[in-house]
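Report on one structure; see the data block that follows.
All protein chains but one are shown at their positions in the complex.
Let's turn to chain A:
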């Protein structure tokens, strides 16, 4: 309710007053207080462009936070890449501790499960595809294929 009231008040009163007054040429744009949109507010609702900027920054920060939580191993590898520098050396233990913490809370499972699905698709053979459509191997051949591992005769990985 409060956000609706705030939006209504801004739209009905504040914007009209600001529009009637016009921009203050004596002040820089930085000196004009600009409202920070709350999380969940639609960007660009008001005529002022600053909400779009702030919302974009907020979106970037949310994305960064999601990456830090669910892709903590990426932080570790980035810190390792920077390990030659002093900053990198100090970052590495922090990144590793963070990665361990994310492992404990189970946040890394999301990426691992998606990777597993992609690996299955990557190593699928034509008979696996045929099996999906009901024309695949008999159960014994299928089991042998599973026991032999994920490689198929058509994978370039075998040649290496």
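By definition in this document, contacts are C-beta pairs under 8 Å (C-beta built on N, C-alpha and C of every residue); 3 or more make two chains touch, one makes a residue touch a chain; residues count from 1.
The criterion applied here is as follows: contacts and distances are computed from a predicted model.
Taken from the listed names "DNA-directed RNA polymerase sigma-70 factor", "Probable alginate O-acetylase AlgI", "Amino acid/amide ABC transporter ATP-binding protein 2, HAAT family" or "Molybdopterin synthase catalytic subunit", the protein name that UniProt assigns to the chain not shown is "Probable alginate O-acetylase AlgI". In the full complex, chain A touches the hidden chain at residues 28-30, 37, 39-44, 49, 52-67, 70-71, 74-75, 78, 81-82, 110-111, 114-115, 118, 121-126, 128-129, 152, 154-156, 159.
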